[in-house]
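The other protein chains are all here in position, but one chain of the complex has been omitted.
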Amino acid sequence: MARFKGIIEVDTKRCKGCNLCVVACPLKLIELSPLVNRNGYNYAVQTDPEKCNGCSSCGIMCPDGCITVYRTKE
Amino acid sequence: MQKDNDILLLKGNEAIAHAAIRYGYDGFFGYPITPQSEILETLALLKPWETTGMVVLQSESEVASINMIYAGGGSGKCVLTSSSSVGVSLMQEVIPYMAICEVPGLIVSVQRGGPGLGTIQPSQSDYRQATCGGGNGDYRTIVLAPCSVQESCDMVGLAKELMMKWRTPVIILSDGSIGQMMEKCILPPYTPRRTDEEIRRQCPWATNGLGLKDRKPNVMTSLELDQALMEKRNRELQKKYARIQQEEVRAEHYHTEDAETLIVAFGSAARISMGAIDNLRQQGHKVGLLRPVTLWPFPEKEILELASRMKRIVVVELNEGQMLRDVQWASQFRCPIEFIGHSGGVIITPDEISRKISEMGKL
Partner (left out) sequence: MDEKTIKSPQNIVYQKPRLMNDTPMHYCPGCGHSIVHKLVAEILDEMGIEEKTIGVCPVGCAVFAYRYLDIDWIEAAHGRAPACASALKRLWPEHLVFTYQGDGDLACIGTGETIQTLNRGENITVIFINNAIYGMTGGQMAPTTLMGMKTSTCPYGRQADLHGFPLKISDIAATLEGTCYVTRQAVNTVGNIARAKKAIRQAFENSLQGRGSSLVEIVSTCSAGWKMTPVQSNQWLTENMLPYYPLGDLKNIKD
């Protein structure tokens, strides 16, 4: 069975650090950065891109449309 | 459709309904209230949705009606509503939205006695409500005052022209007597409703989605968080109002050429005053009438000019003296100004006007 390989790109300028993507990720690969953006929000970052399968849960959950999800067959 | 009779004996209210169909309005939205219900009733009877395609809807309230014409006008359609005094009070919620969003729309106000529920008899006590902007904020509406059934009909056409030209709500300020009385009325020929393509071309600002792929989205909103922007919008609106005041004043003269006493009256009070003038002239009194046809913009210049050569101005109204203030202001008190009026639905007679003017004596 082909394994899917994914990666996400977060629009850190627009991210509000709501944490919903962190909870939504079934593989727990997202966390909030200790750094803040110019609005003062700790933005989301992908911790372990190697394990991401591009399921899009984070993107679907993100209220502000900050997450672009890429997916390809390995 | 052209086979329809073009000359009919109609009530003022009925004439408005016929006119709306024939002038190519796209929709009517209204709620029953005496003395204007014939407008909705006539439209329901004429079923224009089967002929011209005009929409007719009995709304759940006057508040809903005015929102319906706000949205309809905002989407580029030519729409109207009608009501009477207390109902028009309810509409004040959204007339300011229409004014600031520059939404065209016609509001027919068939006045009855007030305040509050008042009476169902004719009155002119909503002059201030109509001309001063009855809702919130710095806005005006064009106000047309018919004095006959024929003029009620014609003004539906004029209102369409003005509201589309200036993108502003227009009020036809009728009253219970003009609305209910029957007269011969020559109806206009049918003007076809505009096609979607015509609307897209004529109303590029309208929120109807047409051509969205080639333009920015259109939004109708009165909301601004930035007070400086809001002021800017207000100032633009005031500029438009100044132009309307320059270009759209309408008034009618009756025997003013040699007059020494000038009656200023609008709508049904003007009609009654004409009878009084005929009587007074037979008795040798030189009396004339200035009838403001547009109550806003108000014929200020004409009144000032006339006040300069009159011995007296008499303002006749079916209220306690509302237009009186505008006449005083416009005339700059260049001659004495008297007031004759009745309110609460009591109608003045030509005899009463004649008697009171005779009693005022020589100046």
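Letters A and B mark the chains in the order given here, with residues in each chain numbered from 1 onward.
Note that a residue touches a chain if its C-beta (ideal position, glycine included) is under 8 Å from a C-beta of that chain, and two chains touch if they have at least 3 such contacts.
These numbers come from a predicted model, not from an experiment.
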- Among B:36, B:52 or B:67, the residue in touch with the chain that has been omitted: B:67
- Item | Among B:55, B:164, B:274 or B:360, the residue in touch with the chain that has been omitted | B:55
- Message: Across the whole complex, list the residues on chain B that are touched by the chain not included here.
- Response: 26-27, 29, 55, 57, 59-61, 63-65, 67-72, 74-75, 77, 79, 93-94, 97, 206-213, 216-223
- Note on the structure: Even though one chain is not shown, chain A touches it at residues 5-7, 9, 11, 14, 16-20, 23-24, 41, 49, 54, 56-57, 59-61, 63-72, 74
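The rule is simple: only the chains that are shown with their structure count from here on.
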- Any idea how many Å lie between the Cα centroids of chain A and chain B? 60
